[in-house]
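Working notes, beginning with the structure itself.
Heads up, one of the protein chains got dropped from this complex, but the rest are sitting where they should.
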Amino acid sequence: MSKDKKTVTTVNPRTASRRKFMKGLAGTAIGATLAGKAMASAGSKKSGFLTINSLEEYLQKNYREMTKEEKAQVLARMEKEYSERYGKDVKVKDTEPIDGVKFTYALDLNRCIGCRRCVYACVDENNQSRENPQVQYIKVLQFENGTMDFEESNRYYNPEQVPEEGKYYMPVQCQHCEKAPCVKACPIKATWTEDDGIVVVDYNWCIGCRYCMAACPYEGRSFNWGDPHLPAEEMNPNTHYLGNRPRMRGVVEKCTFCIQRSREGRYPACVEICPVGARKFGDMNDPTSEVRYIFEHKRVFRIKEDLLTEPKFFYFFG
Amino acid sequence: MKRSRLIAAVAALVLLGGLGLAVANQAGDFPVDPPELDEDYYPCAENCHNDMDVDRTPRVLEDEHSDIVLHHAEQFRWCLDCHDAENRDVLHLQNGTKVPFEESYLLCGQCHGDKFRDWRAGIHGKRTGNWNGQKHYLLCAHCHNPHTPKFKAIKPEPPPAVPGGAEAGAAH
Partner (left out) sequence: MANFMEFFVGTVKLVFVGSKRYYAWMAFLIVLAAIGLAAWSQQLSDGLIVTGMRDPVSWGIYIGNFTFLVGVAAAAVLLVIPAYIYKWGPIKEIVLLGELLAVSAICMCLMFVTFDLGHPERFWHLIPGLGIFNFPVSMLSWDVVVLNMYLALNLCVPVYILWKAYHNEHPNYKILWPFIIFSVPAAVSIHTVTAFLYSAFPARAFWNASILAPRFIASAFCSGPSFIIIAFQIIRSTTKIKIKDEAIFKLGEIIAYAMGINLFLLISEVFKEYYSHTVHLAPMEYLFQGLHGHNGLVPLIWTAIALNVSAFIIMIVPKLRKNFKFLNLACVMMFIGVWIEKGPGLIIPGFTPTPLGEVWEYSPTTTEVLISMGIWAIGLIIFTLLLKVAIPIETGEFRKPGLENK
């Protein structure tokens, strides 16, 4: 598997031509904008002191406050920037929620074998940083049969083969809570719940305070501690503004139910990769959907239900 | 006597249900991948079995198919309980109805009614495609070898890096 490779060529926004004079400008807003201008005019796409490429980017509004025209401008700017950086034709969409749809996820604990195919399909689809920092939205927990104490779970298991005798597996990712504590926590509304129930982040609005991470009971959020390392050849060019477009360092990111796929009717990447079909996804408002069938015919539960965050992510025994 | 009648009734019901599904399926409800048939053998009738006599005695096969391990309620079952004796290129249900390999789920569904129901609803088994449109199904036999149906263990993908470990240059 390519994941086993120790060396990967990555677009490291830090190592290439950083402009020395910028050092003196760092830290202030004026510095930020000036530096941004300088970088833009030099055609640089690497982040040194700042991850901003233009004054326009620095002054960009929150996604939800942009007009249609402003959105179009921003998307075009991003497409140009990403296409240059990754050497391929990158599309940045802003596909809107489908009316009346409430996305729901269901995971069959009887089926999951803990093979982690979902973890890496997700990383590939969603352009996460591969290393330094490694960002993975899905954490697969291994439990001893007969217990569901998270503290006793193990996420670093690595036997020759799974499933192991006497063990079961529980993958956890963002639970897309109806009453999301992270959304409540954010001081600047950089994260919110969309009409179709997906909890999203505007990476250009996030200030990186990480209060949402402290508020999340599911470890559903990851922070880009350093410049993300995304190999150009592995970059998925089919992106969404609120989803898998490349992130900059210093911002929080999370599972979006593969918003770039799901809003076009497709299953998320983790659903399609799962070799045992443990992962089910669909519209809870549609009486014929798979998730609705599960809800009506199976015994379902949600983890940490006592916190009343009302996740839209169910576990069941199929 | 009563019991066999009951079994026949159940079989008929399953068959009816199965036929209904098959019809719906043919009408394009969802595409199912074709079965993976071993080209060394298939078509079985033409290649070998047409020239052979049918021996219905349950026995250990020694000349051919000795690689097949039957680990699927083997104490009650033998090849010709599922494979059709007259035409080895099809399967047959308990009541004798012949079904092609493409619709082998009808055969599986005879015993595994609950799984069959879940499979039809899209709950059991792997699906690809669209949550609100065309879904792609797999046959039972794509994931479960019918002779030894238990899902095979596989090698897991690598575990996550311990946070901070890689940056410090520590290999783990």
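Quick notes
Which chain is which? They are A and B, in the order written, and residues in each are numbered from 1.
Everything that follows uses one rule, which is that a residue touches a chain if its C-beta (ideal position, glycine included) is under 8 Å from a C-beta of that chain, and two chains touch if they have at least 3 such contacts.
The structure displayed is predicted, hence computed values, not measured ones.
Within the set A:157, A:223 or A:295, the residue that contacts the chain not displayed is A:223. Contact with the omitted chain, checked across A:159, A:208 or A:275, is made by A:208. From the options A:69, A:99 or A:149, the residue with contact to the unseen chain in the full assembly is A:149. Residues 162-164, 167 are the ones on subunit B that touch the missing chain. In the full complex, subunit A contacts the hidden chain through residues 14, 18, 23, 26-29, 31-32, 48-52, 58, 62, 65, 132-133, 139, 141, 149-153, 155, 172, 181, 184-190, 205-211, 213-219, 221-227, 249-252, 304, 307.
The rule we apply is simple: only the chains that are shown with their structure count from here on.
Rounded to whole angstrom, the centroid-to-centroid distance between subunit A and subunit B, based on C-alpha atoms, equals 37 Å.
Interface of subunit B with subunit A (complex): residues 118, 121-133, 143, 151, 153-163, 166-167. Touching subunit B in their complex are the following residues of subunit A: 1, 3-4, 98, 101, 108, 113-117, 119-120, 131-134, 136, 139, 155-163, 226, 262, 265-267, 271-272, 274-277, 280-283, 286, 289-290, 293-294, 297-298, 318.
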